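All protein chains of the complex are present and in place, except for one that has been dropped.
Going by the order they are written in, the chains are A, B and C; count residues from 1 in each one.
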Amino acid sequence: MRGMSLIVKTVTRLVAEFITIFAVYIVLFGHLTPGGGFTGGVILACSFVLLTLAFGKDFSLHILSKRAAGIWDSVGALAFLIVALIGYKAGAFFLNLWAKPATFTLKSAGIIPIANIAIGVKVAAALFGGFIALAVFRRHGPGGYEEDE
Amino acid sequence: MFDALPHIYTLIFLMIVGSVIAIETRDLLSTVISIGAVGFLLSLVYLMLGAPDLAITQVVVEIIVLVTLIRLTVTRDDTTVDEHRDVFALGSGLVFGGLLLAASIYCFQDAVAFGSPLMTVSQGYLDKSLQLTGAANVVMAILLDFRAYDTLGEATVIFTAILGAYVVLRKIGRKHDAGDVPHS
Amino acid sequence: MMPREFLPYFLAMVLLVIGLYAVMGKKNLVKIIIGVIVMEYAINLFLVLVGYRGTGDAPIVTKELNQNPEALKAFLANAVDPLPQALILTSIVIGLATLVLMIAIAIRIYEKYGTFDVSKIRKLRG
Partner (left out) sequence: MSQAASLPLLVAIPLGTAFILPVFHRMKRSAAVADFISATAAGALLIITISLLGVDRQVYWAGNWNPARLIGIALYADGLSKLLLLIINLVSLAVVLFSIQYMARYTSRILYFSLFMLMIAGMNGVVITGDMFNLFVFLEIASIASYALVAFGCESEELEASFKYLILGSIASTFVLFGIGILYNQTGFLNMAQLSEHFQVAGMSRAAIMAACFFIVGFGLKGAMVPFHAWLPDAHPSAPAPISAMLSGVLIKALGIYALARLFLNVFPVSNAFAVVLMLLGAVSMLIGVLMAVGQWDFKRLLAYHSISQMGYVVLALGIGLGVVSRGGSDIVAGLALFGALFHLFNHSAFKSLLFLSSGSIEYATGTRQLKEMGGLRKRMPVTGVCCRIASFSIAGIPPFNGFFSKLVIIIAAFQAGHPWLAALAVLVAFLTLVSFLKVQTYALDGELPERYRNVKEVPAAMGLGMAILAVVCVAAGILFLRSPLAGMIMEPARDALLKTSDYARLVLGG
């Protein structure tokens, strides 16, 4: 992918940051307003996709390489599992620790915001990696994802 | 009081029309765009039925899906469908679909009516989620506290699928130099 | 015709049948994928219809509501069922995941055969 025209690039540069901030807001305030980890993660992935479409894949891979996307994917999933296991240690799988009822703040819902962040990171990295793998498949001839061994 | 019903009927009707167009049109790009329209209509339905979380999610997921599907179709040469109608498939499809619909007319007679769900379990979630979990968004409280184990599964599903996509898109699957057949 | 209370469910069922028809009857990989997407829409639509109640208030307690017992009571009696919404959110994710894998395999099949047409592809015996 080579990227698009100058107008598209300029607009993208302006918009991408706002999309990212919006995504972060959606993730952090998921327990108070509509949204949540998954939605925010998809929006974040959308902003990466927008960058990829406008500037070409090299630009977005410079920000987040495929390998880094894979690792963030694992890290997010593991973080969510660890949230569950902390609860397990304290008495029950996914026990909601630290919940402060009805205070309407960022910290009020115990594990929910933490889990939202973990899911957001996970989903954004996963979808970005998946999109890159799907979108660039043909351009490199046969093969899109590198091998080990 | 705002009566959502007529709007809902219109939207669902449009969804059905859009799906039929998506399935029957010959040009693959039109197919993809129609299905995108159906998805956005669905997000409107969510919005009208009191599900803003779902509406947002549906819109953003739809965008990603559309971009990917359009890339799938426009970068390939094979963009139109040469329709050779399979009469047998069409006939059996119609018969099976008709049977399913007839059965559903019969069986939905004693479904719990639209607009008044039983809420045997979920009324409790609605009443107490703010006190018990501290989350004002009850959907999120269910998703990440009452049924967080489901959400772990959900996160795993997307992890699995992306990993599966990586696996399927590998350059080479088998090592052919490993001496498969000793005496070939 | 069926009573108005069940018509929405029936319409969701119609959408399911349309998707099923595309999956079973179409000969193009993209059309089959579209059929699966339509089936997912049908199921999500059905679930959200199942959860609809009364005036259709979104199940989110705001600060103002919480300070006003009267309004809160009315809200609790009228807000839609949140549980199906949580299920749909999971179901959307699962649908997206299946779709990603499906597209990946379709791309790979296209690369091998140069076509999306199933009748030119299928070598496998039933």
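As a convention for this text, a residue touches a chain if its C-beta (ideal position, glycine included) is under 8 Å from a C-beta of that chain, and two chains touch if they have at least 3 such contacts.
Computed from a predicted structure; not experimentally measured.
**Student:** Determine which of the presented chains are touched by the chain that is not presented, and list them.
**Tutor:** The chain that is not shown is in contact with A, B, C.
**Student:** For the chain that's not shown, point to the residue among C:I18, C:I32, C:A58 or C:A79 touching it.
**Tutor:** Answering carefully, the residue with contact to the hidden chain is C:I32.
**Student:** Contact with the hidden chain only, please: which chain C residues?
**Tutor:** Answer for chain C: residues 9, 16, 19-20, 23, 29, 32, 36, 39-40, 42-43, 46-47, 50, 83-84, 87, 90-91, 94, 97-98, 101-102, 105-106, 108-109, 112-113, 121-126 touch the chain left out.
**Student:** Mind listing the chain A residues that contact the chain we can't see here?
**Tutor:** 67, 70-71, 73-75, 77-78, 81, 84-85, 87-88, 91-96, 146-149
**Student:** Contact with the hidden chain only, please: which chain B residues?
**Tutor:** Interface with the chain not displayed, on the chain B side: 103-104, 106-112, 117-122, 124-125, 128, 132, 145-150, 152-154, 156-157, 159-161, 163-168, 170, 172-175, 178, 180-184.
In this section, only the chains that are shown with their structure count from here on.
**Student:** CA centre of chain A versus CA centre of chain B: separation in Å?
**Tutor:** 21
**Student:** Hey, what residues on chain C touch two or more of the other chains?
**Tutor:** Within chain C, the residues that touch at least two other chains are 58, 60, 63, 66, 89, 93, 100, 103-104, 107.
**Student:** Counting only residues that touch at least 2 other chains, which ones in chain A make the list?
**Tutor:** Correct list: 32-34, 36, 38, 102, 104, 130, 133-134, 137-138, 142.
**Student:** Which bits of chain B are touching chain C when the two form their complex?
**Tutor:** By the definition above, chain B touches chain C via 1-2, 4-5, 8-9, 12-13, 15-16, 19-20, 22-23, 28, 31-32, 35, 38-39, 42, 45-46, 48-54, 57-58, 61, 64-65, 68-69, 72-73, 76-78, 81-82, 84, 86, 89-90, 92-94, 96-97, 100-101, 104-105, 108-109, 111, 113-117, 119, 121-123, 125-127, 129-130, 136-139, 141-143, 147, 150-151, 153-154, 157-158, 160-162, 164-165, 168-169.
**Student:** Any idea which chain C residues touch chain A in the complex?
**Tutor:** 58, 60, 63, 66, 89, 93, 100, 103-104, 107, 111
**Student:** Please name which positions on chain B make contact with chain A in the complex.
**Tutor:** It is residues 52-53, 55-57, 60-61, 63-64, 67-68, 71-72, 75, 130-137, 139-141, 143-145, 148-149, 151-152, 154-156, 158-159, 161-162, 165-166, 169-172 of chain B that touch chain A.
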